[in-house]
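The complex appears here without one of its protein chains, the remainder shown in place.
After this line comes chain A, so read on.
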Amino acid sequence: MASRRRMLLKVIILGDSGVGKTSLMNQYVNKKFSNQYKATIGADFLTKEVQFEDRLFTLQIWDTAGQERFQSLGVAFYRGADCCVLVYDVNVMKSFENLNHWREEFLIQASPSDPENFPFVVLGNKVDIDGGNSRVVSEKKAKAWCASKGNIPYFETSAKEGFNVEAAFQCIAKNALKNEPEEEIYLPDTIDVAGGQQQRSSGCEC
């Protein structure tokens, strides 16, 4: 039973609006990129099979809305995440400064059992823009922040050019796998000898 659970790795991508969360996912899963900005509404995922140590895993990658107004149902989907990817745009200082907010928000909402050691990965995206001339967050600064938060792995990526995307997700998958499953051990209160259960009736028949 545990094996079935372990075949699925759940990854959540968080970050400010417009940093390229959807693009990173599309680049990784579909090898496609579009320059057009399209806002994401709510949350949904794409899956990708990954081979790791001779085993096949399904990576369930959740893309989320960066704009708060498109997250009306809340973040119940954080539950059971194995890794959280924090993305910022190296050309926008604010998006880097907000990483802290996203990280804390995730820890509060997902409340993993061991928040200290919960795997995060940080991606500094859009390093291709203007040949790097317009970047405002240096690699050193980003790495320092990652180090201060318990040595979070850091990657500089370009979803547009596919630069480092594969490597980043390899690392994401590896870290997700390391995360101890938080499977709630469920034991039924009564052993149902009849092997069946009373239907709870509730209202209409739908």
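FYI, a residue touches a chain if its C-beta (ideal position, glycine included) is under 8 Å from a C-beta of that chain, and two chains touch if they have at least 3 such contacts; residues count from 1.
Rule of thumb we're sticking to: contacts and distances are computed from a predicted model.
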| item | value |
| --- | --- |
| Protein name as given in UniProt for the chain not displayed, "Glucosidase 2 subunit beta", "Vacuolar protein sorting-associated protein 35", "Multifunctional methyltransferase subunit TRM112-like protein" or "E3 ubiquitin ligase complex SCF subunit sconC" | "Vacuolar protein sorting-associated protein 35" |
| Listed residues A:Q60, A:S95, A:S158 or A:N179, member touching the removed chain | A:Q60 |
| In chain A, positions touching the absent partner | 1, 4-5, 7-8, 22, 26, 29, 32, 34, 36-42, 44-47, 58, 60, 65, 67, 69-74, 76-77, 79-80, 184, 186-188, 192, 195-197, 199-200, 202-206 |
